[in-house]
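All protein chains of the complex are present and in place, except for one that has been dropped.
For chain A:
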């Protein structure tokens, strides 16, 4: 058996489709995770003690169980409670819920990082709560929540590989199938690893660019 990447590369259309699905699930899932996580963190901050405690439970459960188990429970268990989803929406939903638990903690830390006095200054000027969040809290926490958010996006990218187990046609599933059919499994996995790594580096690069832009005010010279 020879090591031959050409066998794999000849299937580039299928591969590109798989990569596209992965990127789609990753980007949409990460954005949905972040949005949902932000809503959870905001509800916990402003919703009173009961809401805070009530939301702490699902966050702990999701952080305390493996993503694969959650995915299987949603996809195979969902129909028992009338939630029959196709593979792709099920995968997206599972990924979003999983990521939101972590993102909610990132934003919770972000909220806590802003000195209360900065909020008080806005309140005495008559800012509404929405304005305080949008104009003061989010921009002030941005620099702090960015690195863990990039980290989380990277983790979510790699978790998308598990969606192949519920038949989402993303790139791990595509590469495994091609590798088996063509008797070039190692080549397929190698190429797959390289692709994940490139996407991760891309995410890191975007994160560093954003960080640079956001930290401009801190680096301003006197």
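Operating definition for what follows: a residue touches a chain if its C-beta (ideal position, glycine included) is under 8 Å from a C-beta of that chain, and two chains touch if they have at least 3 such contacts; residues count from 1.
Note that in this section contacts and distances are computed from a predicted model.
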With one chain of the assembly withheld, which option in "Polar amino acid transport system ATP-binding protein", "Transglutaminase domain-containing protein", "Cytochrome aa3 subunit 2" or "Glycolate oxidase subunit GlcE" matches that chain's UniProt protein name? "Polar amino acid transport system ATP-binding protein"
Given that one chain is not shown, which residue among A:66, A:79 or A:115 touches it? A:115
Out of A:14, A:52, A:140 or A:182, point to the residue that touches the absent chain in the complete complex. A:140
Spell out, residue by residue, where the missing chain touches chain A. 115, 117-118, 120-129, 131, 135-136, 139-140, 217-218, 220-222
